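For this view, one protein chain was removed and the others were kept in their places.
Then we have chain A:
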């Protein structure tokens, strides 16, 4: 394989040579809006292997949520999705709604950002778990209730049977997110998508939820896509990270590789914008200034012709940047015994060397 061709790596990070549970190729999402066609996702390629956690990071509006909603067929009718997304060998793109329905909540589950609004306020917790179970299997109702209680126990409810009859408003945010996870786990999914699942929670609860998902993932070998803008979460739980900007993957690779040696100016900006928590700066008289990336992300209806990051880029070391979109190229590849092994670290930039 030439290092110059933008190709997804064939091997998973941890699990040996197992087949990926999800394989996304050239995924694109377009949506008609009053202000023209919005190009929200512009060619994503990635694999998720069983037991692996892939973090997708980026600012709001970078297309990260839309890209996973597209997999689930949860986008409005105005959206056009192209490319392929093979889940266990079946292409999700272009599946009929009836076919997708058998995958949703069964093969692939989702946990959403806001547990306050993601549960139906007028139905009991038990009902909201069992309806998913009943929709997918010919389980008798009693067995579904049993299973729901079991799931609530699994996600850490002290009194699962009593919790079945509670309404969402009677639970705290953390407990509601546990209910969401119980709902997501009901169908024993092979892929779990967490869309900013801990963003709305306070830090201690966030840690509990991350721990819970990690435990369940280890028990069931679930592949996880974790969408977040919290780089701390990425460092804590992810095997690989995919940095999105303007609907594209601008950099991806094993978390340590990307965080230790970010190649794309945008990734460097993101990491630079993290407030320093450790190190000598904290002892200094004046705390270090917060670094930000000036400007705002491009509108999906009005993407720049060249590199999507060009308008905000502090480097711009290559004249091609303004006119051409740089391809996603391999930056480095872990070596084992002198041979390339594992996943490459890739970035879509010509400016890796021109570090400011």
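By definition in this document, a contact is a pair of C-beta atoms (placed from the backbone, for glycine too) under 8 Å apart; a residue touches a chain by one contact, two chains touch by 3 or more; residues count from 1.
Assume contacts and distances are computed from a predicted model.
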Absent chain [UniProt protein name; select from "YdbL family protein", "Acetolactate synthase", "Carbohydrate ABC transporter membrane protein 1 (CUT1 family)" or "Peptide/nickel transport system permease protein"]: "Peptide/nickel transport system permease protein"
Residue in contact with the excluded chain [from A:27, A:41, A:103 or A:191]: A:103
Absent-chain contact - pick from A:46, A:87, A:112 or A:266: A:112
Sole contact to the chain not displayed, among A:183, A:293, A:307 or A:331: A:183
Absent chain, residues of chain A that touch it: 72, 74, 97, 101-106, 109-110, 112, 114, 117-123, 131-132, 135-136, 167, 169, 180, 183, 186-187
